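This structure is in structure tokens; I'll ask about it shortly.
The other protein chains are all here in position, but one chain of the complex has been omitted.
Let's look at chain A:
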Amino acid sequence: MKRLLTIIFLSLSISIYAQNTISGTVTDPSGNPIPGANVYLDGTYDGGSTDDKGNFSFTSEEDGVQTLLISFLSFETYTLQADISKMKTLKITLKEDVNSLGSVILNAGTFSAGDNSKASVLSPLDIVTTAGAAGDYIGALQTLPGTSNVAEDGRLFVRGGDASETNVFIDGQRVFQPFTATTNNIPTRGRFSSFLFKGTNFSTGGYSAEYGDALSSVLLLNTIDEPDQEKTELQFINVGIGGGNTQKWEKNSLSVNAFYVNLEPYQDIIDQRVQWLKPYESIAGETVYRHQFNNGLLKVYGGLNYANFDLIQEDINIPEGINFSLKNRNLYLNTSYKGTLGNDWSITTGASFANDDNDIKVINNNVDNETNSVHLKMKLKKRFSNRFKLNFGAEQFFNAFTEKVNSPDFNTFRSSYDNNSTAVFTEANVFFSKKLAMQIGVRGVRNTLLETTRVSPRASLAYKTSGHSQISFAYGDFYQTPQQDVIKFDQTLEPEKSSHFILNYLYQKNKRTFRAEGYYKTYDELVKFDTEQPEFNSIYNNNGSGYARGVDIFWRDNRSIKNLEYWLSYSFLDTERDFRNYPTKATPNFAAKHNLSLVTKYWVNSLKSQISATYNFASGRPYNDPNQAVFQNRKTRHFNSLDVSWAYLISQQKILYLSVSNILDVNNVFNYQYSNTPDINGNFSRRAIRPNADQFIILGFFWTISENKKDNQLNNL
């Protein structure tokens, strides 16, 4: 009986507790009530939701010190540890989550094309479905403001800078030869197939301290973390064939693809302005292996590329033309690891290696060169809170170059150098609020070849002016080692320098984006030499300088017209520089004052077709006419090109694709070449430098084979 009483008593003691009422009000930083917030005691069932006025009230049988948690979408979770009896009529203000949508973004100078990133102005799809880009991801980037139209080159010319001022990185590792080997006036392409990448960041200035050795711009490409599915893809194009396969296992995946290009059948049909002795032929193979560890992801990329061609180019000084042939072999390996270390530390580390071998013949001269390059990098990141993050890291570059030139005029000439450098960098990310953010960093580089040390500060600041708009500012100093054609002859030069000042305005609402960016850029220590081309007996110095200033406008609208997406880019560029063999400051040939691109993509549901059209305009490009007294004071006619493409989905996994560049067949002129000596009347005669063919036509069939029949290659066109 006594025992029974004990049990009853004990059971009761479990059921009957002291009841505590917990109550209060939840508001946002401006004092507005937050309805629907979740308020509860950690580890218990006790809690409630706030009402329309932000009030909450609930009872609990717990006692002593408890943890009260308040969570709501887009706000940081609030934690209060206190004695439960004190949790009455609380006034709680939730902080906005700076990682949530609608936060300010540090975007001055940057265009990103990513998955769901708010800062994205392009989707990964856009990169590759742009008419005129012909499947080359660089081609799509050339429709963004800040780039100059230099159609005969194919690389990126950013804000008055030449193509060597842009560096490319894959998964944070340097790509040493991102473009296929080519020669004057034959446009190059990116070496990498676009479908390996999930996100792209294209910075036209003011970029992070993590990157260096680029005066104008960096292009950051990220490979896919995990492929969606196993599949086989086949491509049949009028200029080549390709295939790829992706396999997935538990924690591993492997993608392999290869592409063979031969322009011979095409060039037999379509007239070319150069005489091809051996049309362009290349074979490229790529493979990516990914392994998912518990706390990180390992990616290994390998690419091997072999290309050759032989041609005779017109030259005003040499009536029979210049015979140029090239054999290039390029191997690129890239390994990266990204993982977490616990305690809000994370690590990104990697290594890349490139071997580039060229066998060139120019008339009777033989040039054999080889470059071996290595990039090692490690970066650590500590997240102190959502509002403060710190990055720091170190990297090492090795670059060994050897060249042997055989010429009938002189015997063998050899040159070689080891261009090694070490860099350290650190950067802090601070969110003062959802509206105001700052990134500040510094980078130091020691180059052992030039025996120089340079420190460059970088900073950017962004402020949200309304729910849909923001302004940002960026500043940075940038250094770059002189290019191979110069340092193989002179290793006492200094790095070239540029400084960027950027002011950006961004407005994003309802799938419409307006972006305007003004910039001012200075160049110092540019390399100069006293001969037409850099030669072994030229005299070199760092006395060059220059400036570039301009405005870039971008407008994108995916909403106003159903099934039509379009974007419009306009760049105004005012630049002059004294560099290379310039006698004075002048605007270089690659810098047109006005550049305009209009890209449209229209989906016709009844035809199951995507029809795209891209219009490019560039105002006349400066060139030098020796018949004129003033250097570089003439301009070519304006550049115009309308490119059209049509992708027809025969079935979900079979696509027929046709693209025609310059459909209106406009005669474009890039530059003029003048003869070295005047004729009997004292005039220098000239030759227009024009595209090898005014139009390029691609016809292709793309077939995806997968168990999952949803996927196709539209995003690779």
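Just so it is clear, a contact is a pair of C-beta atoms (placed from the backbone, for glycine too) under 8 Å apart; a residue touches a chain by one contact, two chains touch by 3 or more; residues count from 1.
Basically, contacts and distances are computed from a predicted model.
Novice: Could you check which of "Sel1 repeat family protein", "Aspartyl/glutamyl-tRNA(Asn/Gln) amidotransferase subunit C", "Glucose-6-phosphate 1-dehydrogenase" or "Phosphonate ABC transporter, permease protein PhnE" matches the UniProt name for the chain that's left out?
Specialist: "Sel1 repeat family protein"
Novice: Which candidate, A:49, A:183 or A:232, sits in contact with the chain we can't see?
Specialist: A:49
Novice: Thinking of the whole complex, not just what is shown, which of A:21, A:85 or A:229 touches the missing chain?
Specialist: Of the candidates A:21, A:85 or A:229, A:229 is in touch with the missing chain.
Novice: For chain A, which residues reach the chain that was dropped from this view?
Specialist: 3, 6-7, 10-11, 14-15, 35-38, 40, 42-45, 47-49, 69, 71, 73-74, 100-101, 115-116, 123-125, 228-229, 558, 565, 603, 608, 651-652, 707-711, 714-715
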